[in-house]
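These notes concern the structure reproduced below.
One protein chain omitted, others in place.
And now, chain A:
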Amino acid sequence: MKFGVVVFPGSNCDRDMQEALQNDLNQEVVMLWHKDKDISSFTTNDCIVLPGGFSYGDYMRCGAIARFSPMMQSVIEFANKGGKVLGVCNGFQVLCEAQLLPGVLLRNANQQFICKNVYLKGVGSDKALKIPIAHGEGRYFADQKTLEELEKNNQVIYHYCDENGNITAEANPNGTTNNIAGIRNAAGNVFGMMPHPERASSDALGNIDGQIILKTLLMS
């Protein structure tokens, strides 16, 4: 399988993602420019990643303008055919705006841009995973019906938790609904999460918990 990483104007985690996939996970990576739309070399066994950053300067709403870029039209088609798509941070916001995932990411309840390590409970590990977050708009919100469906279908892939894996109000960094840090779509091929696994995938960085997430979501 191979990976495509989309580069929007304002993406700033695209190279981190490339580095993590290529050097830490030994995968083939192709960078995909937002103005291009040809992804005919990708099959549904491959995976496309929307990286973190501030696509189009976060103008209008985070991810709102990126959603209409030429490359995104191909990514939406790719996702609807069953190809795997992961959006991290701004990528998660783009996926919500593109309606490949339900809901929206609102401004953090405490009005601050938060950049720190947090713990996640979810797929791939019984233990809490230590992963950094870096966002100003990470408060997940959806209407009650959508939230119930997400929980019922096990579509919440990561909850914020404490070091011991307890999902508590104190462990919620940004006021997100039900401690939600990441979700997947009903079909199980589109994933979005605010925390950055690509920033925690290298021994040199002293934390490889992110590898567990990338492998679990994309390579299993």
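One rule holds in what follows: a residue touches a chain if its C-beta (ideal position, glycine included) is under 8 Å from a C-beta of that chain, and two chains touch if they have at least 3 such contacts; residues count from 1.
Definition applied: contacts and distances are computed from a predicted model.
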As a check of understanding, state which of "Glutamyl-tRNA(Gln) amidotransferase subunit A", "NADH-quinone oxidoreductase subunit J", "Phosphoribosylformylglycinamidine synthase subunit PurS" or "Acylaldehyde oxidase" is the UniProt name of the chain not shown. "Phosphoribosylformylglycinamidine synthase subunit PurS"
Among listed residues A:Val104, A:Ala134, A:Ile167 or A:Ile208, the absent chain is touched only by A:Val104
Contact with the hidden chain only, please: which chain A residues? 60-61, 64-65, 68, 96-97, 103-104, 106-111, 141-143, 175
